[in-house]
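With one protein chain removed, the remaining protein chains of the complex are shown where they sit.
Our next item is subunit A:
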Amino acid sequence: MATVQVSEAEKVYILHGIRDDLRVDGRGCEDYRHMEVETDVVSNTDGSAKVTLGHTAVLVGVKAEIGKPKPMIPNEGYLEFFVDCSANATPEFEGRGGEELGTELSNTLYKVFNNQHSLDLRSLCISPGEHCWVLYVDVLVSSSLQGHLSIT
């Protein structure tokens, strides 16, 4: 979709609308767009999901591999995140443009899953200090009109 610069008058119009709880597409301030969630969409992975929110679509694949646990934490496995903002999403992501956003999103994902309760990392251990499961979570942002983090 072509991006058109928003004029100053339009910006004021949008802000006034928000004050009256009415956004440009007719939603209220706290309404979500239509969301679709599908799982097991990619057959080659050990787990996958696709989430579509409005015009933004994000595809996530998880692959489990056996690796060596981190030296300081020998009895737990770990997760590795990688977010790729592909040029399919918007022309701004062409080449290395999407790299900054991708790094920011993957750093945030590391922080979000860095707690005891979202995933029991001890269950990923095979033999302490030698083998453990490593879950590689790869995220592909395929079409984008903002709102990436909440979807991932």
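Note that a residue touches a chain if its C-beta (ideal position, glycine included) is under 8 Å from a C-beta of that chain, and two chains touch if they have at least 3 such contacts; residues count from 1.
The definition used in the following text is that contacts and distances are computed from a predicted model.
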{"item": "Candidate names \"Galactosyl transferase GMA12/MNN10 family-domain-containing protein\", \"Adaptor related protein complex 4 subunit mu 1\", \"Transducin/WD40 repeat-like superfamily protein\" or \"Exosome complex component MTR3\"; UniProt protein name, chain not shown", "value": "\"Exosome complex component MTR3\""}
{"item": "Omitted-chain contact residue, chosen from A:T39, A:N107 or A:S127", "value": "A:N107"}
{"item": "Where the unshown chain meets subunit A, residue by residue", "value": "71-73, 103-104, 106-107, 111, 114-117"}
